[in-house]
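Apart from one protein chain that is not included, each protein chain of the complex appears where it belongs.
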Amino acid sequence: MIKNTKILVVGAGISGIRSALDLAETGHRVCLIDKAPAMGGILSQLDHQFPDNHCGMCRMLPMIDRDNGQQFCLRKGLFHENIEILLSTEIISIEGNAGNLTVTISRRPQGVDPDRCTGCRDCESECNIEISDEFSAGFRKRKAIYLPTPHQIPNQRVIDWDTCSLCGACRDACPTGSIDLDNQPETLVLENIPAVIISTGVELYDPGHVDLYGFGHLPNVVTATAFERILSSSGPYQGRLFRPSDGKALKKIAWIQCVGSRNIMIGADYCSTACCMFAVKEALLASRKIGKDARTAIFYMDMRTFGRDFQRYKDRAEKDAGIRFVRCRVHSIEPAENDKDILISYIDSSGNPIDETFDMAVLSTGKNPEFQLPEFASREGVFTVNSARGFMDIQGAVISASVASEKAGRSVSKKGSALLQQRPEKLYFDAVCEEKPQLQIVLCTCGDFLKPVLDWDRIKAELKNMPGRIEIARIKMICDQNGWDEMIAMLRNTTANRLLLAACNPLVYLPRLKELSQETGIMPSLMEVINLRSMVDQATDLAFRTRAVLCELEMSIRRLFSHNPVEPALYPVSKSALIVGAGPAGLTAAISLAVRDFKVSLVEKTSRLGGNWSNIQSAESRETIRTLVTEVENHPLITIHSEAEVIQSFGNPGRFVTRIRSNNKDEKSLLHGVTILATGGRAAETTAYSYRKNNKITTLFELEERLQQPDFAVGSNATIVFIQCVDSREEPRNYCSRICCLKSLKAAITLREVYPQSQVYIFYRDIMTYGNSEQVYTQARRKGVMFIPYDLENKPRVRIESGRIMVEGSDPVLDEPVFFEADLVALATGIVPNPAADLVSIFNLKTTCDGFIREADSKWRPVDTGREGIFICGVGRSPSRANEAMDEGKAAAQRALRILSKDTMIASRHTARVRHVFCSLCETCMHVCPHGARYMDFELQRVQVDHAACQGCGVCAAGCPNSATIIESFEENGIMGAIEAAL
Amino acid sequence: METITKRYPSVIKEQAPLRPINSPVDLCMACGTCAAGCPLTGTKGFDPRKIVRLVLMGRDSELIDSKLPWLCTMCGKCEHACPMGINIANLIRAARGMVEREKVPGMIHKGVELGLKTGNNLGLPAEDFVFIIEDVGAELAETPGFSDFKIPVDKKGANLLHTLHNKLVNTQNEDLVHWWKIFHLAQEDWTIPSQNWEGVNWGLFSGDDDAMKTFIGRIVEHMEQLNISSLMYPE
Partner (left out) sequence: MFDLLVDYIRSGRIRLDKTKITHRVAYHDPCNYGRKSQELFGHGYYEEPRWILDQCISDWVDLFPAGGNQYCCGGGGGTLLTPYRDERIHYARRKMEQIKRTGAKMLVVPCHSCHGQIKAVAETYGMPDLRVKYLWEVVADILIID
């Protein structure tokens, strides 16, 4: 049994990684497990993400305390000193009570010792078993010993025990003896687990289960995930768009939406949420790759462009890229006459039947309806990420993962800020700038492998001749424990203040440099690792090999000798937060921080808590908000400043000073470590559809309000008409407000229940009931609500004739006009953000063209802003439902905790430094810095770098006209010296 | 002045037997699956989605009065993929059943009437029928390997009652013998009834449940009389 105080995170996909990093960054120790032999979940297969169509997963990496983890592509792998990763591992059971769980896990051996495997692939060539490769969605074959993902580091093979015949060929072929064919799973019992987070994701629907799509029968019918592999430059056709059956260049591609979703016959009364945008993105990427001959079409029922920026993205795809959107659910897919193309029959907007051939069909498969969470997911002390319940886009998954980490962290802290384990750490190193540079080189001979292939005498001789004090040591194998210990022992006795490790893959060693620096006292920024093995593998001739190695060594030597690090100033963190806006999001964030013992100043513009937004809330959310208000009002650590506004703010993460003005007169300065903006939104106003010209024409929000009133009445035979997307999803307000459809449906259901003889019609463009809210749409239809789709060219019209309200429109299904005399018309006008221009300029942030405050990255860092230490949540950022806004509040609080849980802000190794003597105070650097890590120190009249926020990206150095800015470890001397050595 | 659109309470949906899941036409999302899958969509105004929409709007009479229900083969391909499980074929059949009988097109209702009156859709008397099959049987007996073949008519206690599609008796006599050959070689104990031998039930097509039950009832009665355990019914 293992006594262990780590929080267990189950599932190492995007949500699991987010949760694990959240907790690791707030000082918790985490064990991250996944049943797959590699990390990354489904996103390891996807190269391009909406909205910028790049990957961007690395943007989730820690941005403060960066040196505790890795700084490279997250798809390659994850390293953080607080995270232990166990792959090929599954949970068997969870017992015990919340806060003290006993978790039994089973871990299958991977078969290959990662410390010994050199990635040479000899094992693969010997293996005689060949099966379809999951990663490439079956486009390639793989062996029973294989690389689960091509980009992972280390690129160590694993054995697939389910197909391995245990013949031993791979073991005999392995030059380093790293293969062990003992496949017995190991059962581990982990005790004292304080919390478990379930982030296992959902299974995808297998379209081969039904006889409709020809999937498995027609080779040119693929899933959206498989198409992602075709798009990938590491895919089966190196990113060129060929089709599987005959390698023909793709031109005409159809996407089929809702495969396995929105289908009560298979138990899928839900929308899989992410597929619409996924398909638009794929179609857009494909159109760009194909060029002017591209002809792409998406067959859909409702285009669920419910996110803040989705509608414009879809519009661009339609107008600029010419993607055709066809509103028809496809019945089935058939082979075309030539048996290679595929034939899709559909009906166009006028109901005409059309048979069209395509080169390929892509199935937008959603969540598998048979998928269920394990029973232990509902235990107390076990927190399930929402993305493990239903399919989600990346933003939703990332937010819900942070919500789970917030809950888990809160349960562990038990209202105390004490973290599980504060790690003792050497933060300060001897001031090496005072010392003479002295370099220790450690050459790993990789067992006996490198001895005969290099001219060691020459290497030694040449290194001796180089200027500066250099010691050389040879160690047989640094990667195994003996070699490692031998090296540590040697380094403890050295006086060297710089270290050069010449071994193999540097990415394998980088995570261990911190350990090495703690043991030896050498600063991490004065260590380098170079890859000896790859150089040796590339060159064939001994003299040439030796020369290449020497060249590489000299480059590093030059860099290390010329690097002279300065200790950046550290500063203490103010353990308090400023939250602007007391709506659902702000209130939730306030509670999340206060229960962790951090002081909160809550600034609210109006006189009451709950938000302007509480006007547009449904009854049940109002109750939740009321409870939240009471909790906030009674919390001793929360100070409420009502009728107050922010007038000035400056400072850095961990140390902000903000001036607020209350009641238009009293001014006050607050010192706080973090800022959370939850400025909210309000109902949009309209003049469309004769609004206000008759009191029977109301907004949806007003109708909701009126439905609550006891005296509300319409005639029992009333005709009630809802009109969706009023002034929305078209310029200038070209976004979906996300809440209206659900509200209209609920109101319509209520009306049908109270007045069974009533006629309720909803004019809509696309019903936006994503996720399980689809059930409300189904319910509304079951209750007899009639739905009439319209498009922008064909909006319904409302006119008043001698006090009677006439609604005209057309029913595209019957291709007939419809004409109602309405007793009530409800207009779904949507929501707009509260004006935030002042705040945005005070905090130096950005807004979208609609006035929402822009986040750092809509997918990977949705509640961060471009400035570290300032977070956003709720409707001020993006339209959201109340529960979503509250989730964002929790997520923002979790992000804030990364800073609040620290005593000191610690700078990372590679940050910018200003040589003030060259600086002309032109402020170019301040404008170009993408992280808001530069500020003017008016007292000293200097441009300063915030070393905690600085990411060392170098934009400032490139922009500086006087070369006043340098990036630590990338000084001119060192880089030029290295280049010279390379020449 | 435009006519005001009103939705009337639906009628037909109440008569369409439910599929495994409770799915009235109300659940229709107008997604187009049915129309996309039907080979007849667009022909003479036929469109399963429109038919469902008409019923949804309570405009059943428009459907019943049109020839649309009679163009449909009730094959069920539309509903095979319907995500809401709407039973379109049964809807059509219910609509057919609501058509006044004399307005039922073609031979369907005439066949039903004859069947009810005479026991077969051709209105063929029993002696004529027996003559035809015995004649074909005699021909078969001339074929090598079938010399002892004889048609067992109204044999009590037989194992299997064999009914016939009327077209085999009417115009396609040559197709009568296939089963007989198989029965003969398999040494099956079988029989053909001299009355009510009709093996198709046009009540299914005309939407006439009562007629359908009558036809089935006669066969069952027959089997009980003759003490026969199994039935072969070609449709």
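The first chain written gets the first letter, and so on, giving A and B; residue counts start at 1 in each chain.
Here is the rule we use: a contact is a pair of C-beta atoms (placed from the backbone, for glycine too) under 8 Å apart; a residue touches a chain by one contact, two chains touch by 3 or more.
Just so you know, these numbers come straight off a predicted model, no measurement behind them.
Contact with the undisplayed chain is limited, among B:57, B:151 or B:177, to B:177. When the missing chain is restored to the complex, the residue among B:25, B:72 or B:211 that touches it is B:72.
One of B:4, B:138, B:185 or B:220 touches the chain omitted from the figure, and that residue is B:185.
Although one chain is not displayed, subunit A still touches it through residues 211-212, 214, 217, 332, 334-335, 337, 339. Where subunit B meets the missing chain, the touching residues are 19, 39-40, 43-44, 46, 67, 70-77, 80-81, 89, 92, 105-108, 111, 144-146, 160, 165, 167-168, 175, 177-179, 181-182, 185-188, 200, 202, 204-206, 232, 234-235.
Just so it is clear, only the chains that are shown with their structure count from here on.
Subunit A and subunit B have CA centres that are 59 Å apart. Residues of subunit A touching subunit B in their complex: 212, 258, 262-265, 301, 327-332, 345-347, 351-353, 759, 778, 781-784, 786-787, 789, 808, 811, 813-814, 817-821. Of all residues in subunit B, only 2-7, 21, 23-24, 26-37, 41-42, 47, 49-50, 53-54, 56-57, 77-78, 80-85 touch subunit A in the complex they form.
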